[in-house]
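Working notes, beginning with the structure itself.
The other protein chains are all here in position, but one chain of the complex has been omitted.
Up next, subunit A:
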Amino acid sequence: MPCWAGLQQDPSTIPLSILPSCFPSLLPPSTPREAVLLWFFPFLPPILPGCMYKCLIKLSLHQRTAQGTGSRMAHGILGLLRPLQSRLSASRTRLVLLCAETEQHQGPARGWAERAFSSTHQDAPGESSSEDRVTVHFINRDGERLTTTAKEGESLLEVVVNHNLAIDGFGACEGTLACSTCHLIFDKDTFQKLDAISDEELDMLDLAYGLTDTSRLGCQVCVKKWMDGVTLRVPMDVSDMRRQLEVGKQSKQ
């Protein structure tokens, strides 16, 4: 028994004219009612609340479920809905997906409804499960060890900046290969497994202070699953080195 989020009335009484005009491009109409629906598409009012579109997708899905094409339809429609996504919140997008899957598996109505109403805003698209997170360690210029979990595909620069790690003066050019402030030192094994370095990155890296054989620019290295637990070192600045030497000298005296 399909469940309708927020839909108080019987689906059959919903005015037929409010379906998205992208619908005709899918499977041909199989019932007379659907044929009528398709014919009304060009006359759609363009501005309607997004939730209404959603409800009407449900309507069409309901027609199809009996033929067992529900889930694929849901995904297809979701793809077509991407242009509308700016109007629709992420939670609603997942609502549809949940709806479709429920129909397939005929899950309990109440359980689904609870999930639907308690859906919270998370990163769109898709959901990030805990398996996608990669643990990365940074040793900053003061010798502190900073640990964070990053998503696969995030560049190391994004990790440092977005997770508010205590590394300042990092990523001045915002990842456009126009500076060398995101210079990081890797351990040998990790370094060898990284993607090949581009000429542009090499040009900028050459200007970096404290260059080593295992140095790369953080904005060009993306986090991958196999990097789980890797430790990266932020190289010391010129002034840090001098300060260390001075402190060393003073302690000797």
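Quick note on the criterion: a residue touches a chain if its C-beta (ideal position, glycine included) is under 8 Å from a C-beta of that chain, and two chains touch if they have at least 3 such contacts; residues count from 1.
Throughout what follows, contacts and distances are computed from a predicted model.
Visitor: Report the protein name recorded by UniProt for the chain absent from the figure; options are "Lipoyl synthase, mitochondrial", "U6 snRNA-associated Sm-like protein LSm3", "GATA amidotransferase" or "aspartate transaminase".
Guide: "Lipoyl synthase, mitochondrial"
Visitor: Kindly state which of the options A:134, A:208 or A:222 is in contact with the chain not pictured.
Guide: Within the whole complex, the residue contacting the unshown chain is A:208.
Visitor: Considering the whole complex, not just the chains shown, which residues of subunit A touch the missing one?
Guide: So the residues of subunit A touching the missing chain come out as 142, 144, 161, 164, 166, 168-174, 176-181, 200, 207-209, 237-239, 242.
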